[in-house]
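Every protein chain of the complex appears in place save one, which is left out.
By written order: A and B. Residues from 1 in each chain.
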Amino acid sequence: MSDTVTKNEPPRHVASTAAMLTPTQRMLREAWSKPSFKFGFFTFTVLLLGALIYPEISSIDPTKMNIKARHTPPLFVGDWSWAHPLGTDHLGRDLLVRCLVGLRYSVLIGCATVVMMFIVGCGLGLLSGFKGKFTDTIIMRITDAQLSIPMIILAIAILGVSRPTVPAIILVLGLSGWPLYARVARSVTLSEKSKEYIKGQRVLGASDWRIIFLFVAPAVLPPIAFVAVLDVARMMIFESILGFLGLGVQPPTPTFGNIIADGRKYLINAWWIATMPGLFLLFTLTSLNLMGSALEGARNNVLKGAA
Amino acid sequence: MDGSASAHARKARRLYLLIFLSRRLLQGAVVLLIVTFAIFTLLRVVPGDPARLIVGGMAPDEVVVQKAEELGLNDPIPVQFLKYLGEIARGDLGNSFVRAKSGSMGGAVAFDDPSRGDRAEVLDLIVERVPLTLQLAGLAVVFALIISFPLGVAAGLNPGSWKDKLAFFAGSVFVSVPNFWLGIVLALLFSVQLGILPSIGYKGFEYTILPAFVLAIEMAPFIIRTLSVSIAQVMQEEFISVAPLRGLMRSRIVGAHAIRNASIPLLNLFGIQLGSLLGGVLVIEFIFDYPGLGRLTINAVLQRDFPLIQGIAIFISGMFVFINIAVDLAASFIDPRLEY
Partner (left out) sequence: MSANKTILGVQELTVGLRDDPSSRILDNVSFELGAGKVLGVIGEAGSGKTVLARAIVRGLTEPLTYEAGQVFCLGEDIMSLSPKKLAEIRGNKIGYIGSNPAGALDPTIPVGEQIVEKLLSVSSGLSRSAAKDRVLDVLTAVRIPSPEVRFHEYPFQFSGGMMQRVMIVDALVTNPSVLIADNITQALDVTVAAQIIRLVRELRDKFSTAILFISSSLPVVETIADEVLVLQQGKIIEQATPSALIDSPQHDYTKSLLARLPRIWGPEISGPAASDAPTLMAIEDVHRTYLVRKKGTFRGMNAVQAVRGVTLDIREGENIGIVGESGCGKSTLTRLLAWLEVPEQGTIHFAGEDLSQLSRPELTKLRQSFQLLLQDPYSSLPSRMAVGRIIAEPLLIHGNLKKPEIRDRVLEAMNEVGLDQALENQLTVGLSAGQRQRINIARALVLEPRLLILDETLSALDQVEQSKLFELFDRLQKKHGFTYIFISHDMALVRKVCHRVAVMYLGRIVELADNKTLFEDPVHPYSKALLSAVPTLDDHPFKSQEYLLEGEPPSPVDIPTGCSFRSRCPVALTKCETIDPEAKILTGGGQASCHLVDENQPSPNYQVAAAV
């Protein structure tokens, strides 16, 4: 009905100062008020700082073998010696340092991959949604095809042949994940394109490019930003899977995947080797996910006008 | 009378269904073609010589060259591809480069060993393994739903409450767990320490339980989140708030209407998540040494068994196409506003 108007009135309790902040600022402010966000933020920061600093200041070399100290249990299981807080592996290498170095690679690869997927996926998604018709169909078919090839297959095929390097790993992971970004970007583009105010802009004389840059792209960014934050976590898991299968960064450089792969053999007498890296991952990723979800909740509140 | 009017409508709907199916199958075939070509080319472009792998590392160069010729690996890629397509049209997915019909793998044997003769047919290899993988996936879905449904629905019906926060927290943790690590830890716990569930290989249905559980934990967070968001959204809809005024009881409103409407995003999720689900199956089967399609795939790729890899790729792609069509069909049965 042309005369029934959606009365999406903002609720009365929007603070008057709120109107002065941009939506992004309000979203951040709202997210900070949630305990889950604070917890996630602190945990992640601590872990990240630990990964960056501890291996530098510690005198222990993560790759140096020390057969005498092999299979030392972590401090809370064994005799509470602080020499190796998380124990050592089958070659006597300190687990804490190894895990922290592994965390560096995880985060690096995770972030770099996401950045790549963001750029490629968003670009294609925007193009697909805005131009429509033929361009849209082609890009969507490519997306479907890409989605049909599981990451593992791609990884094994490409990385299984020669010594995998960090750029190659990023490429493989990125290839497997960009379709998600393209899809989200496309659907936001489609919905934004059909909004009333875009019609108004066209009447004012705005060109297509102007509309894309001033209005559509800023609308696409927030949802994708969420996908991106949570995806860093997902890519970190993938990186560890690759490491586990022997397709990641190669030993002796420690990554979560290869530590667990090694540790699997010693599950019965030295269970901590395989378990500790997983716990690291668990904490890192949980904190990332808590932050991401808190941000998303905050954004929804801001959109509804309640913040 | 009812009769002719609804009979006409039924006939129209059937015709429409046919048209929808043919259109989607056509599109699916295009996707299949792209995927097949991509994998085909990838295998041949990336370094690593299957001919050498087949004849063994010790074989003299002429034998390798001869083998490569025999397998058609020296022709240009488009030619090879067309030949391959021709074979597929005849229903022949080729023979494995590596596996013998007897089930053993020929890779380790010397190049002139006679047992290298009989290669297993790709189609047989695939068909053998599929039921086990389906069993795994099926059980995993059941476990996932058992875990996620109560959490998701409770969260959706009570946004902001402790149920909502619990579901959110559970989801966040589940999604942060690396599946292979969980598999190892659970195997440690249940097989080694407690001894109640088996974890390696397959000698009976109980071997599916632990792997399925790990897969379920991988799937659960997405179901929980999608369900809680969509139920919360549906409960805000006008027809839900009007329903009690018309005399419907809450149990009926939630059970027959809210969940029904909320299940469509869930179905869509399934279609989208299929790819990562498959990735999870591969890794899980590898870890638990579960003899399904996943383990077959990983080994095939590690051994550069071209025909097998291609065959599996086609099969998996085809399955995706079908599942996506089924998902769209199911969604449009539930919600008639959706144009197939």
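Everything below uses one rule, namely that contacts are C-beta pairs under 8 Å (C-beta built on N, C-alpha and C of every residue); 3 or more make two chains touch, one makes a residue touch a chain.
Predicted model only: the values in this text are computed from it and were never measured.
Within the set B:R90, B:K203 or B:R337, the residue that contacts the chain not displayed is B:R337. Residue positions on chain A in contact with the hidden chain: 1-10, 14, 16, 18-20, 22-23, 195-197, 199-207, 210, 214-215, 218, 305, in rising order. In the full complex, the hidden chain is touched by chain B at residues 1-2, 5-6, 9, 12, 15-16, 19, 22-23, 237-239, 241-242, 244-250, 252, 256-257, 260-261, 334-337, 339.
Keep this in mind: only the chains that are shown with their structure count from here on.
Chain centres here are Cα averages; for chain A and chain B they lie 23 Å apart. Here chain B touches chain A in the complex through residues 27, 30-31, 34-35, 38-39, 42-43, 46-48, 168-169, 171-173, 175-182, 184-185, 187-188, 192, 272, 274-276, 278-279, 282-283, 286, 297-298, 301-302, 309, 313, 316-317, 320, going by the rule given at the top. Those residues of chain A whose C-beta lies close enough to touch chain B in the complex are 36, 141-142, 144-145, 147-154, 156-158, 160-162, 183, 230, 233-234, 237, 240-241, 244-245, 256, 260, 264, 267-268, 271, 274-275, 277-278, 281-286, 288-290, 293.
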